[in-house]
Each structure stands twice: as structure tokens, then as C-alpha cells.
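Removed from the display is one protein chain of the complex; every other protein chain stays in position.
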Amino acid sequence: MSLIEVTDLSRTFEVRRKVSRFRREVHEVRAVDHLSFAVGAGEMVGYIGPNGAGKSTTIKMLTGILVPSSGSLSVAGIDPSRNRVELTRRIGVVFGQRTTLWWDLPLRDSFELLRRIYRIDRDRYRRNLAEFTELLELGDLLDTPVRQLSLGQRMRGDIAAALLHDPEILYLDEPTIGLDVVSKGRLREFLRTLNAERGVTLLLTTHDLQDIEQLCSRVMVIDHGFLVFDGSLELLHERGGSTRTLVVDLVDEAPPIDVPGAEVRKVEGPRQWLSFPAKASAAPVVAAVAASYDVADLSITEPAIEDVIRAIYTR
Amino acid sequence: MLYAAIAARAFRRYSTYTAATLAGIFTNCVFGAIITFAYIAVWRQNPTAGGYDVTDAVTYVWLGQAMIMTVAVWNGGATDDLAARIRTGDVAIDLYRPVSFLGWWLASDLGRALFHLLTRGVAPTLVGGLLFDLRYPAGLTAWLLFAVSVPLAVVVSFAIRMLVSASAFWLLDDTGVRNLQAVFAMFFSGLVVPLVIFPGWTRDLAMALPWASYLQVPADIWLGQRTGVDALAGLGFQVLWAGVLLAMCAAVLRLAQRKVVVHGG
Partner (left out) sequence: MASPTTRTAPSTGPAPTPAPAPLRRLGGNLRWGFRAYGLLALMWIRVSFTYRTSFVLLTLGQLFITALDFVAIVIMFANVDVLGGFGLAEIAFLYGGSSLCLGLADLALGNIERLGNRIRMGTFDAMMVRPVPLFAQVCADEFALRRLGRIAQAAAVLTWATASVDVDWTVGRALMVPYLVACGTVIFLAIFTLGAALQFWTTDGSEAANAFTYGGSTLTQYPLTIYPVEAVKALTFIVPVAFVNWYPALYILDRPDPFGLPAALQFSSPVAGLALCLLAGLAWRTGVRRYRSTGS
């Protein structure tokens, strides 16, 4: 049996809409529609989709917060809707934008509280704390009040907090949102290590395709409650035909840039937008442009998940 | 006309919270009924306490419930929004708007007060009138005087709340000042017990403080305790405090503006 098994899972909500000043119409919205998938132990899965697609509803059902309308699910052999509390010991949850740490107290105090709440035995706690402190570089921060930590430091603290009780599954909701490039990189590195060395299964929702690219072997895309894609990232790009964009600021205005492997989408004064396939490396394109033009500045924008999904649909 | 638009916007904003308004009215009515019975017991023992008769006293209770939100006795209203903007630093934008800063926020608070008067003011008064025997203004003059007195009460309250919120320019956390103000306002507005039954000199003191404008003055006009010259003196008292406090607001805001300019918020 897989670690997470979801069969025919649906969740509908009743939404009251004001029709007139006095009349309200109740209609049913299907947030998750006959979802089926399985995640094996040790997988790293990216769960993506536009806002309101049903991502967080699914995660809430997997963690036992919400009860499904129909269908069945099992996480680590437990039915989350029936044995929510039992499940809490087997999973870790990180809510990206809000911390569950004690704002005014040193990080260490939050960890110590979690030790008691999860009834983690002292030796195991000490081992885990030492390991995460080293891997997440929390050493100097343990005695700092959380409110004084930077966003990246706080996120690292939150992740350590979610892992102290050795969960088999870690749910991450937008773990890299708002972080700078360096912090993002470090965090991803840690998650890879966590998965490789401890075999923790990761399920993460994100808007950052790079998270997926660098972490996940598998992507699930949900839209309007349907699972519209479940497969590898390469397959997603192939199907979605997604492209990245190189924004080139030339020193002077010029006719559209002509380099192999990329085509110009837009020209606006000295600025030009070139698109190239998402899976291709940016380096040759950049090199080709730099070789034959006077470049003032360059930047690359990643394909937006929304665009990829839209592309899947139009196919 | 800009100020009317600001006030209208505030009015509309508050009118969206229907459930909260209904819950608030319910709470006002429950407290109104409890205090009414307490006052009836007091005036049964002493039928002329504070120069009121029992009908005056009961009417006073329901006017008090009507004024809590209208006058914003314990903080709240536009000045709370201001305090939040000071904390986040957004206030810097407000200080450079081409309209009077004070006027902007006063208009907004008056819009809110009008909404609260029409809902949380009128509804408890109607309920109180159904449940108990109340006294109503004796004639057109009394109604007019009352109609002038209420907005004046709101302006005095606004100015005090404004000063409290402005303390956030200097204090990191204005919770303490706000709580203290709320206590003084609740007690010295006469919301807990009418100022007229305060014993001896405490009565004279309470009647001279700005909070007396919130409830005691308008209520006395409503009840006909203040008529003619007395009523005008009551309005004069409110105008005086409104003028003094608004001048203080203006002075404090000038200092605050200088501070924001120098320190960038």
C-alpha cells in the first residue's frame, strides 16, 4: 500500500450567493472533483495549480482538517477524517506565510514546547535538534526571539519545528515564497537532504516552478478540482510547451535580435523579449546575444504555472 | 463636498456588517434592560435622586445605550483606522493629502457616527420605548437642540480619540493610553451611573470634564432638564471643549508631521 492513497475523493461546498436584497441562492461548488492518486514513501511531489483550484482543500483533507464529501483517503495507513489526532504525529505541516512559532520567545522555546506537545523523548529530540540546527544553520538563532528573525531564518525555524517529531510526511505550503535567491537555494538543498537521508516524503504546493524543477520528480496539477496532470516535470513542459523569457536591455535600439534557439516576442525601444524552451539551458542563448549585441542588462523570467496549465488545456 | 463623500464612504463601509450590527443591538438591549431595573430600584428608594424622576432615569439608560457606539465612548471608529495607519507608516501618505488631515478623519468619523446613530442609536431607543415608559423631547426646540448636541458630542469624542491615536506617533504601543482613555470616558461620560447622582464635589468635577459632553449634556436636553439658556449653555460647553480639543489635535499633528518629515515615519 502506498503512503498516501486517494481514491475518488470529492469535496463540495455550499455557497450562498446574494441574488437580490432578500433572496439568497444556495449552490454547490465542487472544490475537489473525484481525485485519485497515490504517493509512495520517499517521493517528492509538487502539487500545483492556480489559486482556488482545490490545492488547499486537498491538503486540508490529507491533514484531517476537512472531511471529504465522498471518496476515501488514507495517509500512513490512517483515515485522516476519523483519526486526525493520531495522524498529527505522523505528519509535519509548514504553512508558508504564517509562522507557528512563538513570536516573542526565542526559537529554542518553541522547539522545547513542541517536544512536550509531541511527547518526543529527550534523546531523540536532542539528536534531531542537533541535526536540524546544523543542516539549517540555526545555531546562532536558537536564542533569538522569533520576531527578530528574517523571513528566511523564520522559515527554516518553521521547517525544523515541523520535523522534530520525525514525521514520515512533510506538507509544505509555498515554502520559498518571499525568500531571496540564496535562502531559496539553501532551503531546497535542505529538503533534498531530508528526503535522501531520512526518506521523508514531501508534498509541496508552490507557485515557483523552480521549486518543482529542483526538488520534485513528480508534478500533480490541479485545476477546477480536477487532476489535469500527474507525471514528471519534463512531461509537463513537453505537454505545456512552456517557454522562459529572456529580457534583453540593449544599449541602443536595434532591429529584432536574431540568435539560434530563441525568438523575439516583443520589442519596446532598446528592450526586447526573447522566448526559448523552458527545458533548454539559458546559457547558449545569453552567450549568443552577448556576443553579437551591446547588452546593458539581462534578466530571465520563469514560465508562470498559470501559463503552463493554460497550455495543457488548449492542447 | 469632498468631506461629504468621505463621510458617505465611511457610512457605507460600516453598513456592510449586518450581522455585527444586529448582534450589537441585541447586546445594547440586554445591558439596557439590566441597568434599567437597577435604576428603577435606586429611584424607588430615592425618587428625586440627582433631580431625576424614575422616568428620566430609565430614559437616561436607553439614551446611554444609544450613544455608546454613536459617540464611540470606548474608542473605535475612524481614529482606530488612523492608529493602524500610524503603526504601519501609511499615515505619511495621509499627511500629504491636499485636504485637511483633521477634516478628512473627522468627516470619516461623522459618517460612521451617522450610521451608528441610525442603527445602534435608534434601535435600542425603540426597544427601550416598547419595554419601558420613556420620556421624549418636549417640543420641536428640544428636538433641534438635541440634534445639534449629538454631533457636537461626536466631535468632542473624536478629538479625544484623535489625541489618543496620535500618541502612537511617539509611543510604540498606544494600548495603554487607549485603555486608560476608555476607562475615563466610560466612567465620566455617565454611562455607568449618571453624573447627576455623583456625590458632592465629584459631581461638579465630572460635569466640567469633556466627557460630560458625550451623554450627560445631550441626555439633559432630551429630558428637558436643560431648557432655554441652560440648554444653550450645555451646547456652549460642548462647543468650548470641541474647540479646545480640536486645537490641541491640530497642534499635536503639526508636531507629528515634523517628526514624520524628519524621521521618515
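Which chain is which? They are A and B, in the order written, and residues in each are numbered from 1.
We adopt the following convention: a residue touches a chain if its C-beta (ideal position, glycine included) is under 8 Å from a C-beta of that chain, and two chains touch if they have at least 3 such contacts.
Since the model is a prediction, treat every value here as computed from it, not as a measurement.
Listed residues A:L3, A:L73 or A:L274: the one in touch with the omitted chain is A:L73.
Residue A:V93 is the one among A:V93, A:L107 or A:L149 that touches the chain missing from this view. In the full complex, chain B contacts the hidden chain through residues 17-20, 22-24, 26-27, 30-31, 34-35, 37-38, 40-42, 45-46, 49-50, 173, 175-176, 179-180, 182-183, 186-187, 192-193, 197-199. Take chain A: the residues that touch the chain left off the picture are 5, 7, 13-14, 57, 60, 63-67, 69, 72-74, 77-79, 81-86, 88-89, 91, 93, 95, 98, 100, 102-105, 109, 113, 116-119, 145.
The definition used in the following text is that only the chains that are shown with their structure count from here on.
For the pair chain A and chain B, the distance between mean C-alpha positions equals 50 Å.
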